[in-house]
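After this line comes chain A, so read on.
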Amino acid sequence: MWALLIRDLRLATRAGGGFGLSLAFFLIVAVLVPFGVGPKAATLALIAPGILWVGALLSCLLSLDRIFALDREDGSLDLLATSPIPLEGVVGIKALAHWLTTGLPLAAFTPVLGVLLNLPAAGFGPLVLSLLIGTPALSMIGAFGAALTVGLKRGGLLLSLLVLPLYVPSLIFGAEAARRGAEGQEILTPLLMQAGISLGTIALLPFAAAAAIRVNLR
Partner candidate 1 sequence: MSLWEYANPKKFMALSARVLPWVTGLAATTLLVGLVWGFFFTPDDFRQGSTVKIIYVHVPSAMMAINVWVMMLVASLIWLVRRHHVSALAAKAAAPIGMVMTLIALITGAVWGQPMWGTWWAWDPRLTSFLILFLFYLGYIALWQAIEDPDTAADLTSVLCLVGSVFALLSRYAVLFWNQGLHQGASLSLDREEHVADVFAWPLWVSMAGFGLLFLALVLLRTRTEIRARRLRALEARERMQ
Partner candidate 2 sequence: MPDLGKYAFEVLSAYAVSLLLLGGLIWISLRQSARMRRRLEEQERRMNRNG
């Protein structure tokens, strides 16, 4: 399992692996927003937590179809399916690798963008914290979506359509925590709710994703 994780990390970080791509995308989204809504500091501060959450979510989406598609093309997915590791475990590892290469860097990168968008000082901690808690769920849900569409030629667009509605609860609680943090209110309730969603998806979705992969490999 370690070997699989390290292999996936290596594949993602080498040239053409798309590691920096989602970060760059995130940066561009954050830069474009002020052009759209105007440079007023007060307006930006108001919407910064939500924009950063939506931006992180969209950047996460970019690299989802890579989770299984490459392995499917070169046949290593069949090998993984017949290997002694249960397929559920493989899915979990893949989601973890995806999180380590997108969710974690995105959360670490967010404070920089927070400065650009004039995020109130009190908002940085809650925003990063809510991203750290919420992005694992995004990766896991994304892995499920990728498993559903792995057999399709052009699954990328469909993948977004399937995955985005599933992201709604995570986004609501995450952005709520970030917003409350920025306004100096208590953030424990939304964070706990979000932690619950993340843990629930990590516990249950590998089974659904593995079932989908088995169907697709049939």
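Per the selection procedure, all candidates are chains of the complex that A comes from, given by their letters.
Operating definition for what follows: a residue touches a chain if its C-beta (ideal position, glycine included) is under 8 Å from a C-beta of that chain, and two chains touch if they have at least 3 such contacts; residues count from 1.
Quick caveat: nothing in here was measured; it's all calculated off a predicted structure.
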{"item": "Pick from 1 or 2, the complex member that touches chain A", "value": "1"}
{"item": "Residue numbers on chain A that touch candidate 1, as the complex places them", "value": "144, 148-149, 151-152, 155, 158, 161-162, 164-166, 168-169, 172-173, 176, 190, 193, 197, 205, 208, 211-212, 215-216, 218"}
